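There's a structure below that I have some questions on.
Of the protein chains in this complex, one is absent; all others appear in place.
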Amino acid sequence: MNYLMQIKNQKPLIHNITNTVVANFSANGLLAIGASPAMANAPEEAAEMASHADALVINIGTCTQDQVNAMIFAGKAANKKGIPVILDPVAIGATTFRTSAIKQILSKVDVLVIRGNAGEIAVLAGLDTEMKGADTLVDEIDSELAIHVAKKYRAVVIATGKTDTITDGDSLTQCKNGVAMLPNVTGTGCLLTAIVGAFSSICADIYDASVQAVCSYGVAAELAMEHTKGPGTFLPALLDELYDLSEEKVKAKANIRELTLKGE
Amino acid sequence: MNYLMQIKNQKPLIHNITNTVVANFSANGLLAIGASPAMANAPEEAAEMASHADALVINIGTCTQDQVNAMIFAGKAANKKGIPVILDPVAIGATTFRTSAIKQILSKVDVLVIRGNAGEIAVLAGLDTEMKGADTLVDEIDSELAIHVAKKYRAVVIATGKTDTITDGDSLTQCKNGVAMLPNVTGTGCLLTAIVGAFSSICADIYDASVQAVCSYGVAAELAMEHTKGPGTFLPALLDELYDLSEEKVKAKANIRELTLKGE
Partner (left out) sequence: MNYLMQIKNQKPLIHNITNTVVANFSANGLLAIGASPAMANAPEEAAEMASHADALVINIGTCTQDQVNAMIFAGKAANKKGIPVILDPVAIGATTFRTSAIKQILSKVDVLVIRGNAGEIAVLAGLDTEMKGADTLVDEIDSELAIHVAKKYRAVVIATGKTDTITDGDSLTQCKNGVAMLPNVTGTGCLLTAIVGAFSSICADIYDASVQAVCSYGVAAELAMEHTKGPGTFLPALLDELYDLSEEKVKAKANIRELTLKGE
(Lines give C-alpha, C1' and ligand atoms only; values in the text may rest on other atoms or scores of the structure.)
Protein backbone atom coordinates (compact mmCIF):
# COMPACT_ATOMS: atom_id res chain seq x y z
CA MET A 1 0.00 0.00 0.00
CA ASN A 2 1.16 3.52 -0.81
CA TYR A 3 0.43 4.93 2.63
CA LEU A 4 1.63 8.45 1.89
CA MET A 5 -0.63 8.80 -1.14
CA GLN A 6 -3.59 7.28 0.72
CA ILE A 7 -3.15 9.71 3.61
CA LYS A 8 -3.00 12.65 1.21
CA ASN A 9 -6.16 11.38 -0.52
CA GLN A 10 -8.19 10.42 2.54
CA LYS A 11 -7.01 13.13 4.94
CA PRO A 12 -7.73 10.92 7.96
CA LEU A 13 -8.78 12.72 11.15
CA ILE A 14 -6.18 11.93 13.82
CA HIS A 15 -7.40 12.78 17.31
CA ASN A 16 -4.47 13.57 19.59
CA ILE A 17 -4.66 13.83 23.35
CA THR A 18 -1.10 14.90 23.81
CA ASN A 19 1.18 17.06 25.89
CA THR A 20 1.33 20.85 25.69
CA VAL A 21 5.04 20.82 24.79
CA VAL A 22 4.64 19.07 21.45
CA ALA A 23 1.02 19.70 20.44
CA ASN A 24 1.97 22.35 17.87
CA PHE A 25 4.74 20.27 16.32
CA SER A 26 2.56 17.14 16.21
CA ALA A 27 -0.28 19.02 14.53
CA ASN A 28 2.12 20.53 11.98
CA GLY A 29 3.72 17.16 11.29
CA LEU A 30 0.34 15.53 10.71
CA LEU A 31 -0.72 18.37 8.41
CA ALA A 32 2.58 18.04 6.55
CA ILE A 33 1.90 14.42 5.58
CA GLY A 34 -1.67 15.29 4.62
CA ALA A 35 -3.60 14.10 7.68
CA SER A 36 -6.08 16.23 9.59
CA PRO A 37 -5.14 16.69 13.25
CA ALA A 38 -7.67 17.25 16.04
CA MET A 39 -6.06 18.30 19.32
CA ALA A 40 -8.91 17.98 21.83
CA ASN A 41 -7.81 17.22 25.38
CA ALA A 42 -10.85 18.26 27.41
CA PRO A 43 -12.62 15.49 29.34
CA GLU A 44 -15.81 17.28 28.26
CA GLU A 45 -15.37 16.29 24.62
CA ALA A 46 -12.60 13.69 24.37
CA ALA A 47 -14.90 10.70 23.87
CA GLU A 48 -17.11 12.41 21.28
CA MET A 49 -14.11 13.67 19.30
CA ALA A 50 -12.49 10.22 19.36
CA SER A 51 -15.64 8.55 18.09
CA HIS A 52 -15.49 10.70 14.91
CA ALA A 53 -11.77 10.14 14.34
CA ASP A 54 -9.88 7.72 12.11
CA ALA A 55 -7.26 7.11 14.80
CA LEU A 56 -6.71 8.15 18.41
CA VAL A 57 -3.21 9.01 19.65
CA ILE A 58 -2.69 9.16 23.43
CA ASN A 59 0.48 10.74 24.82
CA ILE A 60 1.01 11.22 28.57
CA GLY A 61 3.77 13.83 28.24
CA THR A 62 2.29 16.48 30.54
CA CYS A 63 -0.84 14.82 31.81
CA THR A 64 -2.81 15.24 35.00
CA GLN A 65 -5.31 12.71 36.37
CA ASP A 66 -8.04 14.70 34.57
CA GLN A 67 -6.16 14.13 31.34
CA VAL A 68 -5.76 10.43 32.08
CA ASN A 69 -9.52 10.26 32.55
CA ALA A 70 -10.04 12.03 29.22
CA MET A 71 -7.69 9.53 27.58
CA ILE A 72 -9.66 6.62 29.00
CA PHE A 73 -13.00 8.12 27.91
CA ALA A 74 -11.61 8.67 24.43
CA GLY A 75 -9.93 5.28 24.32
CA LYS A 76 -13.12 3.45 25.25
CA ALA A 77 -15.08 5.41 22.65
CA ALA A 78 -12.46 4.55 20.02
CA ASN A 79 -12.49 0.86 21.03
CA LYS A 80 -16.27 0.74 20.73
CA LYS A 81 -16.07 2.02 17.16
CA GLY A 82 -13.03 -0.02 16.15
CA ILE A 83 -10.84 3.05 15.74
CA PRO A 84 -7.13 2.28 16.22
CA VAL A 85 -5.60 3.59 19.46
CA ILE A 86 -1.89 4.42 19.62
CA LEU A 87 -0.11 5.02 22.94
CA ASP A 88 3.05 6.99 23.72
CA PRO A 89 4.12 6.29 27.33
CA VAL A 90 6.34 9.40 27.61
CA ALA A 91 8.84 9.14 30.47
CA ILE A 92 7.02 6.22 32.08
CA GLY A 93 8.95 5.26 35.15
CA ALA A 94 10.10 8.80 35.83
CA THR A 95 7.39 9.23 38.44
CA THR A 96 4.94 6.87 40.11
CA PHE A 97 2.10 8.97 38.69
CA ARG A 98 3.23 8.33 35.12
CA THR A 99 3.57 4.64 35.70
CA SER A 100 0.13 4.58 37.30
CA ALA A 101 -1.35 6.59 34.42
CA ILE A 102 -0.12 4.06 31.87
CA LYS A 103 -1.32 1.16 34.01
CA GLN A 104 -4.79 2.71 34.19
CA ILE A 105 -4.90 3.31 30.45
CA LEU A 106 -3.62 -0.13 29.48
CA SER A 107 -6.07 -1.84 31.84
CA LYS A 108 -9.07 -0.01 30.38
CA VAL A 109 -8.26 0.64 26.74
CA ASP A 110 -7.25 -1.78 23.98
CA VAL A 111 -4.19 -0.23 22.44
CA LEU A 112 -3.06 -1.34 18.98
CA VAL A 113 0.40 0.26 18.97
CA ILE A 114 2.75 1.35 21.75
CA ARG A 115 5.57 3.65 20.61
CA GLY A 116 8.34 4.59 23.02
CA ASN A 117 12.10 4.86 23.24
CA ALA A 118 14.05 1.83 24.35
CA GLY A 119 14.01 2.93 28.00
CA GLU A 120 10.26 3.46 28.07
CA ILE A 121 9.60 0.07 26.51
CA ALA A 122 11.94 -1.50 29.08
CA VAL A 123 9.95 0.05 31.92
CA LEU A 124 6.76 -1.17 30.33
CA ALA A 125 8.16 -4.68 30.24
CA GLY A 126 8.68 -4.52 33.98
CA LEU A 127 5.37 -2.98 34.99
CA ASP A 128 4.33 -6.11 36.82
CA THR A 129 7.15 -8.50 35.98
CA GLU A 130 10.78 -8.38 37.02
CA MET A 131 12.94 -6.05 34.92
CA LYS A 132 15.89 -7.72 33.19
CA GLY A 133 19.31 -6.30 33.96
CA ALA A 134 20.12 -3.12 32.07
CA ASP A 135 23.80 -3.82 31.45
CA THR A 136 23.48 -6.72 29.03
CA LEU A 137 23.84 -6.28 25.27
CA VAL A 138 21.36 -3.53 24.47
CA ASP A 139 20.23 -4.54 21.00
CA GLU A 140 19.44 -8.08 22.06
CA ILE A 141 17.58 -6.94 25.15
CA ASP A 142 15.62 -4.45 23.14
CA SER A 143 14.30 -7.10 20.83
CA GLU A 144 13.45 -9.52 23.61
CA LEU A 145 11.86 -6.84 25.73
CA ALA A 146 9.92 -5.45 22.79
CA ILE A 147 8.57 -8.92 21.97
CA HIS A 148 7.70 -9.44 25.63
CA VAL A 149 5.79 -6.15 25.77
CA ALA A 150 4.04 -6.86 22.46
CA LYS A 151 2.79 -10.20 23.74
CA LYS A 152 1.88 -8.86 27.16
CA TYR A 153 -0.31 -6.08 25.78
CA ARG A 154 -1.24 -7.77 22.45
CA ALA A 155 -0.02 -4.66 20.68
CA VAL A 156 2.49 -3.73 18.06
CA VAL A 157 5.49 -2.31 19.93
CA ILE A 158 7.79 0.29 18.40
CA ALA A 159 10.97 0.84 20.42
CA THR A 160 12.94 3.69 18.86
CA GLY A 161 16.64 4.34 19.27
CA LYS A 162 19.73 4.09 17.09
CA THR A 163 17.97 1.10 15.59
CA ASP A 164 14.20 1.11 15.70
CA THR A 165 12.51 -2.16 16.58
CA ILE A 166 8.95 -2.94 15.49
CA THR A 167 7.28 -6.13 16.63
CA ASP A 168 3.84 -7.63 17.12
CA GLY A 169 5.27 -10.53 19.09
CA ASP A 170 5.31 -12.83 16.04
CA SER A 171 7.34 -10.77 13.59
CA LEU A 172 10.10 -8.29 14.21
CA THR A 173 11.57 -5.63 11.95
CA GLN A 174 14.59 -3.46 12.58
CA CYS A 175 14.84 -0.09 10.89
CA LYS A 176 18.07 1.85 10.74
CA ASN A 177 16.67 4.97 9.06
CA GLY A 178 16.76 8.24 10.96
CA VAL A 179 19.48 10.59 12.15
CA ALA A 180 21.30 11.40 15.37
CA MET A 181 19.77 14.89 15.33
CA LEU A 182 16.27 13.58 16.13
CA PRO A 183 16.69 13.38 19.93
CA ASN A 184 18.02 16.97 19.92
CA VAL A 185 14.55 18.26 19.03
CA THR A 186 11.73 17.85 21.52
CA GLY A 187 8.69 16.00 20.29
CA THR A 188 10.29 14.12 17.42
CA GLY A 189 9.32 10.85 19.10
CA CYS A 190 5.83 12.13 19.86
CA LEU A 191 5.40 13.18 16.23
CA LEU A 192 6.40 9.70 15.07
CA THR A 193 3.69 8.30 17.34
CA ALA A 194 1.16 10.64 15.75
CA ILE A 195 2.30 9.61 12.28
CA VAL A 196 1.93 5.95 13.23
CA GLY A 197 -1.64 6.95 14.04
CA ALA A 198 -2.09 8.34 10.55
CA PHE A 199 -0.61 5.24 8.89
CA SER A 200 -2.70 2.93 11.10
CA SER A 201 -5.87 4.80 10.21
CA ILE A 202 -5.83 3.72 6.58
CA CYS A 203 -4.76 0.06 6.76
CA ALA A 204 -5.97 -2.90 8.79
CA ASP A 205 -2.46 -4.39 8.86
CA ILE A 206 -1.22 -2.37 11.83
CA TYR A 207 2.17 -4.10 11.89
CA ASP A 208 2.90 -3.14 8.30
CA ALA A 209 1.55 0.36 8.88
CA SER A 210 3.88 0.72 11.88
CA VAL A 211 6.94 -0.46 9.95
CA GLN A 212 6.18 1.86 7.04
CA ALA A 213 5.53 4.83 9.32
CA VAL A 214 8.82 4.35 11.17
CA CYS A 215 10.79 3.92 7.95
CA SER A 216 9.11 6.87 6.20
CA TYR A 217 9.74 9.15 9.15
CA GLY A 218 13.38 8.12 9.34
CA VAL A 219 13.85 8.80 5.63
CA ALA A 220 12.25 12.25 5.98
CA ALA A 221 14.69 12.96 8.82
CA GLU A 222 17.62 11.89 6.65
CA LEU A 223 16.49 14.16 3.83
CA ALA A 224 15.97 17.03 6.29
CA MET A 225 19.58 16.75 7.49
CA GLU A 226 20.67 18.01 4.07
CA HIS A 227 19.09 21.40 4.87
CA THR A 228 20.12 21.57 8.51
CA LYS A 229 22.72 23.59 10.41
CA GLY A 230 21.52 22.50 13.85
CA PRO A 231 18.36 21.48 15.73
CA GLY A 232 16.71 24.85 15.02
CA THR A 233 16.81 24.52 11.24
CA PHE A 234 16.26 20.74 11.42
CA LEU A 235 12.74 21.31 12.72
CA PRO A 236 11.33 23.26 9.74
CA ALA A 237 13.36 21.08 7.35
CA LEU A 238 11.74 17.94 8.78
CA LEU A 239 8.26 19.40 8.24
CA ASP A 240 9.20 20.37 4.68
CA GLU A 241 10.44 16.86 3.93
CA LEU A 242 7.38 15.20 5.46
CA TYR A 243 5.27 17.45 3.23
CA ASP A 244 7.24 16.46 0.16
CA LEU A 245 7.71 12.79 1.02
CA SER A 246 6.74 10.07 -1.47
CA GLU A 247 6.74 6.29 -1.63
CA GLU A 248 9.58 6.53 -4.15
CA LYS A 249 11.80 8.60 -1.86
CA VAL A 250 11.17 6.22 1.02
CA LYS A 251 11.94 3.12 -1.05
CA ALA A 252 15.18 4.62 -2.30
CA LYS A 253 16.52 5.03 1.24
CA ALA A 254 14.68 2.37 3.26
CA ASN A 255 17.02 0.48 5.58
CA ILE A 256 14.79 -2.24 6.99
CA ARG A 257 15.57 -5.78 8.06
CA GLU A 258 12.94 -8.38 8.97
CA LEU A 259 14.21 -10.85 11.53
CA THR A 260 13.03 -14.42 11.86
CA LEU A 261 12.00 -15.18 15.42
CA LYS A 262 13.26 -18.59 16.51
CA GLY A 263 10.45 -20.89 17.48
CA GLU A 264 7.96 -18.16 18.18
CA MET B 1 -5.48 54.64 8.51
CA ASN B 2 -2.02 53.10 8.39
CA TYR B 3 -2.79 50.25 10.78
CA LEU B 4 0.63 48.63 10.63
CA MET B 5 2.40 51.84 11.58
CA GLN B 6 -0.12 52.59 14.32
CA ILE B 7 0.33 49.14 15.83
CA LYS B 8 4.12 49.51 15.79
CA ASN B 9 3.76 52.93 17.47
CA GLN B 10 1.12 52.08 20.05
CA LYS B 11 2.13 48.48 20.81
CA PRO B 12 -1.42 47.57 21.84
CA LEU B 13 -1.80 44.90 24.52
CA ILE B 14 -3.71 41.99 23.00
CA HIS B 15 -5.04 39.60 25.62
CA ASN B 16 -5.42 36.11 24.18
CA ILE B 17 -7.30 33.28 25.83
CA THR B 18 -6.37 30.72 23.27
CA ASN B 19 -5.56 27.09 22.78
CA THR B 20 -2.31 25.45 23.82
CA VAL B 21 -1.53 24.31 20.27
CA VAL B 22 -1.16 27.78 18.79
CA ALA B 23 -0.36 30.02 21.77
CA ASN B 24 3.33 30.27 20.89
CA PHE B 25 2.69 31.01 17.21
CA SER B 26 -0.02 33.59 18.02
CA ALA B 27 2.24 35.38 20.48
CA ASN B 28 5.10 35.42 17.97
CA GLY B 29 2.82 36.68 15.21
CA LEU B 30 1.52 39.51 17.38
CA LEU B 31 5.07 40.46 18.39
CA ALA B 32 6.09 40.39 14.73
CA ILE B 33 3.58 43.08 13.75
CA GLY B 34 4.53 45.15 16.79
CA ALA B 35 1.69 44.33 19.20
CA SER B 36 2.20 43.17 22.76
CA PRO B 37 0.61 39.77 23.46
CA ALA B 38 -0.66 38.67 26.87
CA MET B 39 -1.48 34.97 27.04
CA ALA B 40 -3.37 34.65 30.34
CA ASN B 41 -5.85 31.79 30.46
CA ALA B 42 -6.38 31.29 34.18
CA PRO B 43 -9.89 31.99 35.50
CA GLU B 44 -8.07 33.54 38.48
CA GLU B 45 -6.84 36.48 36.41
CA ALA B 46 -8.63 36.50 33.05
CA ALA B 47 -11.01 39.34 33.87
CA GLU B 48 -8.35 41.58 35.40
CA MET B 49 -5.96 41.02 32.50
CA ALA B 50 -8.71 41.72 29.96
CA SER B 51 -9.66 44.98 31.66
CA HIS B 52 -6.10 46.30 31.07
CA ALA B 53 -5.95 45.16 27.44
CA ASP B 54 -6.57 46.99 24.17
CA ALA B 55 -8.34 43.96 22.69
CA LEU B 56 -9.44 40.53 23.89
CA VAL B 57 -9.12 37.50 21.61
CA ILE B 58 -11.05 34.37 22.59
CA ASN B 59 -10.25 31.06 20.89
CA ILE B 60 -11.87 27.78 21.99
CA GLY B 61 -9.31 25.50 20.32
CA THR B 62 -8.51 23.31 23.34
CA CYS B 63 -10.85 24.64 25.98
CA THR B 64 -12.43 23.04 29.00
CA GLN B 65 -15.48 24.39 30.83
CA ASP B 66 -13.06 26.18 33.20
CA GLN B 67 -11.59 27.93 30.18
CA VAL B 68 -15.04 28.84 28.88
CA ASN B 69 -15.75 30.42 32.25
CA ALA B 70 -12.48 32.35 32.08
CA MET B 71 -13.44 33.56 28.60
CA ILE B 72 -16.81 34.77 29.86
CA PHE B 73 -15.25 36.55 32.85
CA ALA B 74 -12.75 38.21 30.55
CA GLY B 75 -15.37 39.01 27.91
CA LYS B 76 -17.65 40.70 30.42
CA ALA B 77 -14.76 42.73 31.81
CA ALA B 78 -13.80 43.79 28.30
CA ASN B 79 -17.41 44.69 27.44
CA LYS B 80 -17.66 46.85 30.57
CA LYS B 81 -14.60 48.84 29.50
CA GLY B 82 -15.49 49.01 25.80
CA ILE B 83 -12.53 46.85 24.80
CA PRO B 84 -13.13 45.01 21.50
CA VAL B 85 -13.70 41.26 21.80
CA ILE B 86 -12.81 38.94 18.91
CA LEU B 87 -13.99 35.33 18.81
CA ASP B 88 -12.54 32.31 17.01
CA PRO B 89 -15.03 29.41 17.20
CA VAL B 90 -12.44 26.71 16.40
CA ALA B 91 -14.03 23.47 15.19
CA ILE B 92 -17.48 24.48 16.41
CA GLY B 93 -19.84 21.68 15.54
CA ALA B 94 -17.16 19.01 15.97
CA THR B 95 -18.48 18.19 19.44
CA THR B 96 -21.57 19.22 21.39
CA PHE B 97 -19.28 20.71 24.04
CA ARG B 98 -17.73 23.11 21.53
CA THR B 99 -21.10 24.19 20.21
CA SER B 100 -22.31 24.70 23.77
CA ALA B 101 -19.17 26.67 24.65
CA ILE B 102 -19.73 29.09 21.80
CA LYS B 103 -23.43 29.41 22.66
CA GLN B 104 -22.53 30.28 26.26
CA ILE B 105 -19.97 32.85 25.17
CA LEU B 106 -22.18 34.50 22.56
CA SER B 107 -25.10 34.71 24.96
CA LYS B 108 -23.05 36.44 27.66
CA VAL B 109 -20.40 38.46 25.82
CA ASP B 110 -20.79 41.12 23.13
CA VAL B 111 -18.41 40.05 20.41
CA LEU B 112 -17.32 42.59 17.77
CA VAL B 113 -15.71 40.17 15.32
CA ILE B 114 -16.14 36.46 14.67
CA ARG B 115 -13.38 34.88 12.56
CA GLY B 116 -13.73 31.31 11.37
CA ASN B 117 -13.31 29.18 8.27
CA ALA B 118 -16.28 28.76 5.99
CA GLY B 119 -17.40 25.58 7.74
CA GLU B 120 -17.30 27.12 11.20
CA ILE B 121 -19.30 30.13 10.08
CA ALA B 122 -21.81 27.78 8.47
CA VAL B 123 -22.27 25.92 11.75
CA LEU B 124 -22.66 29.23 13.53
CA ALA B 125 -25.41 30.19 11.12
CA GLY B 126 -27.29 27.06 12.07
CA LEU B 127 -26.88 27.25 15.82
CA ASP B 128 -30.57 27.85 16.29
CA THR B 129 -31.80 28.21 12.70
CA GLU B 130 -31.95 25.60 9.97
CA MET B 131 -28.68 25.04 8.14
CA LYS B 132 -28.80 25.62 4.37
CA GLY B 133 -27.76 22.72 2.19
CA ALA B 134 -24.01 22.29 1.88
CA ASP B 135 -23.92 21.23 -1.77
CA THR B 136 -24.96 24.52 -3.37
CA LEU B 137 -22.46 26.93 -4.90
CA VAL B 138 -20.00 27.52 -2.07
CA ASP B 139 -19.01 31.12 -2.71
CA GLU B 140 -22.59 32.32 -2.89
CA ILE B 141 -23.56 30.40 0.21
CA ASP B 142 -20.61 31.72 2.11
CA SER B 143 -21.65 35.28 1.50
CA GLU B 144 -25.27 34.70 2.42
CA LEU B 145 -24.38 32.71 5.49
CA ALA B 146 -21.79 35.22 6.57
CA ILE B 147 -24.32 38.06 6.27
CA HIS B 148 -26.83 35.99 8.20
CA VAL B 149 -24.35 35.34 11.02
CA ALA B 150 -23.25 38.98 11.07
CA LYS B 151 -26.84 40.15 11.50
CA LYS B 152 -27.70 37.45 14.01
CA TYR B 153 -24.80 38.31 16.32
CA ARG B 154 -24.44 42.00 15.35
CA ALA B 155 -20.78 41.33 14.67
CA VAL B 156 -18.33 41.61 11.83
CA VAL B 157 -17.94 38.12 10.40
CA ILE B 158 -14.76 36.96 8.70
CA ALA B 159 -15.15 33.65 6.88
CA THR B 160 -11.80 32.56 5.53
CA GLY B 161 -11.19 30.15 2.69
CA LYS B 162 -9.94 30.36 -0.89
CA THR B 163 -11.72 33.69 -0.90
CA ASP B 164 -12.05 35.45 2.42
CA THR B 165 -15.40 37.11 3.12
CA ILE B 166 -15.72 40.02 5.54
CA THR B 167 -19.15 41.42 6.34
CA ASP B 168 -20.94 43.41 9.00
CA GLY B 169 -24.31 42.55 7.53
CA ASP B 170 -24.52 45.83 5.62
CA SER B 171 -21.30 45.75 3.62
CA LEU B 172 -19.36 42.81 2.30
CA THR B 173 -15.79 42.58 1.08
CA GLN B 174 -14.09 39.66 -0.59
CA CYS B 175 -10.34 39.26 -0.31
CA LYS B 176 -8.39 36.93 -2.52
CA ASN B 177 -5.00 37.46 -0.91
CA GLY B 178 -3.33 34.54 0.81
CA VAL B 179 -1.83 31.27 -0.32
CA ALA B 180 -2.79 27.60 -0.45
CA MET B 181 0.01 26.81 2.03
CA LEU B 182 -1.81 28.53 4.92
CA PRO B 183 -4.04 25.57 5.90
CA ASN B 184 -0.97 23.31 5.92
CA VAL B 185 0.33 25.09 9.03
CA THR B 186 -1.62 24.80 12.26
CA GLY B 187 -2.73 28.04 13.84
CA THR B 188 -2.57 30.25 10.76
CA GLY B 189 -6.29 30.95 11.12
CA CYS B 190 -5.93 31.51 14.86
CA LEU B 191 -3.09 33.94 14.25
CA LEU B 192 -5.24 35.89 11.79
CA THR B 193 -7.89 36.15 14.51
CA ALA B 194 -5.27 37.53 16.91
CA ILE B 195 -4.10 40.02 14.30
CA VAL B 196 -7.69 41.14 13.73
CA GLY B 197 -7.61 41.85 17.47
CA ALA B 198 -4.55 44.04 17.04
CA PHE B 199 -6.08 45.95 14.10
CA SER B 200 -9.39 46.36 15.97
CA SER B 201 -7.61 47.75 19.02
CA ILE B 202 -6.49 50.92 17.27
CA CYS B 203 -9.54 51.90 15.19
CA ALA B 204 -13.22 52.33 16.01
CA ASP B 205 -14.18 51.21 12.49
CA ILE B 206 -14.08 47.50 13.20
CA TYR B 207 -15.25 46.54 9.71
CA ASP B 208 -12.42 48.44 8.05
CA ALA B 209 -9.95 47.09 10.61
CA SER B 210 -11.12 43.56 9.81
CA VAL B 211 -10.78 44.02 6.05
CA GLN B 212 -7.31 45.51 6.40
CA ALA B 213 -6.16 42.79 8.81
CA VAL B 214 -7.32 40.02 6.47
CA CYS B 215 -5.72 41.64 3.44
CA SER B 216 -2.44 42.45 5.21
CA TYR B 217 -2.15 38.91 6.52
CA GLY B 218 -2.81 37.47 3.07
CA VAL B 219 -0.14 39.69 1.54
CA ALA B 220 2.38 38.66 4.20
CA ALA B 221 1.61 35.03 3.37
CA GLU B 222 2.16 35.68 -0.34
CA LEU B 223 5.51 37.32 0.37
CA ALA B 224 6.48 34.45 2.67
CA MET B 225 5.87 31.92 -0.10
CA GLU B 226 8.90 33.35 -1.90
CA HIS B 227 11.14 32.01 0.90
CA THR B 228 9.34 28.71 1.40
CA LYS B 229 10.18 25.11 0.52
CA GLY B 230 7.26 23.64 2.46
CA PRO B 231 5.13 24.24 5.56
CA GLY B 232 8.17 24.06 7.85
CA THR B 233 10.00 26.97 6.26
CA PHE B 234 6.74 28.81 5.55
CA LEU B 235 6.19 29.31 9.27
CA PRO B 236 9.35 31.36 10.03
CA ALA B 237 9.03 33.12 6.66
CA LEU B 238 5.51 34.25 7.57
CA LEU B 239 6.73 35.72 10.87
CA ASP B 240 9.58 37.47 9.06
CA GLU B 241 7.19 39.00 6.53
CA LEU B 242 4.72 40.12 9.21
CA TYR B 243 7.65 41.81 10.97
CA ASP B 244 8.68 43.55 7.79
CA LEU B 245 5.20 44.36 6.48
CA SER B 246 4.25 47.89 5.49
CA GLU B 247 1.20 49.73 4.18
CA GLU B 248 3.04 50.09 0.85
CA LYS B 249 3.66 46.37 0.47
CA VAL B 250 0.05 45.60 1.30
CA LYS B 251 -1.33 48.16 -1.16
CA ALA B 252 0.89 46.83 -3.94
CA LYS B 253 -0.61 43.35 -3.66
CA ALA B 254 -4.09 43.94 -2.20
CA ASN B 255 -6.75 41.91 -3.99
CA ILE B 256 -9.97 43.17 -2.44
CA ARG B 257 -13.44 43.58 -3.89
CA GLU B 258 -16.28 45.37 -2.14
CA LEU B 259 -19.64 43.95 -3.09
CA THR B 260 -22.88 45.92 -3.12
CA LEU B 261 -25.58 44.12 -1.19
CA LYS B 262 -28.89 44.24 -3.04
CA GLY B 263 -31.59 46.06 -1.16
CA GLU B 264 -29.79 45.98 2.15
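The letters A and B name the chains in turn, as written, and every chain counts its residues from 1.
To be clear about the criterion, a contact is a pair of C-beta atoms (placed from the backbone, for glycine too) under 8 Å apart; a residue touches a chain by one contact, two chains touch by 3 or more.
Just so it is clear, the model here is predicted, and its values are computed rather than measured.
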item	value
Contact residue for the chain not shown (choose from A:4, A:33, A:49 or A:63)	A:63
Residue of A:4, A:22 or A:196 touching the missing chain in the full complex	A:22
Per the touch definition above, residue among B:7, B:39 or B:175 touching the missing chain	B:39
Absent-chain contact - pick from A:185, A:198 or A:250	A:185
In chain A, positions touching the absent partner	19-22, 24-25, 61-65, 91, 94-98, 183-187, 229-233, 235-236
Touching residues (missing chain, whole complex) on chain B	20, 23-24, 27-28, 31-32, 37-45, 48-49, 52, 227, 235-241, 243-244
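What we mean here is this: only the chains that are shown with their structure count from here on.
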item	value
Chain centre separation in whole Å, for chain B relative to chain A (CA means)	34
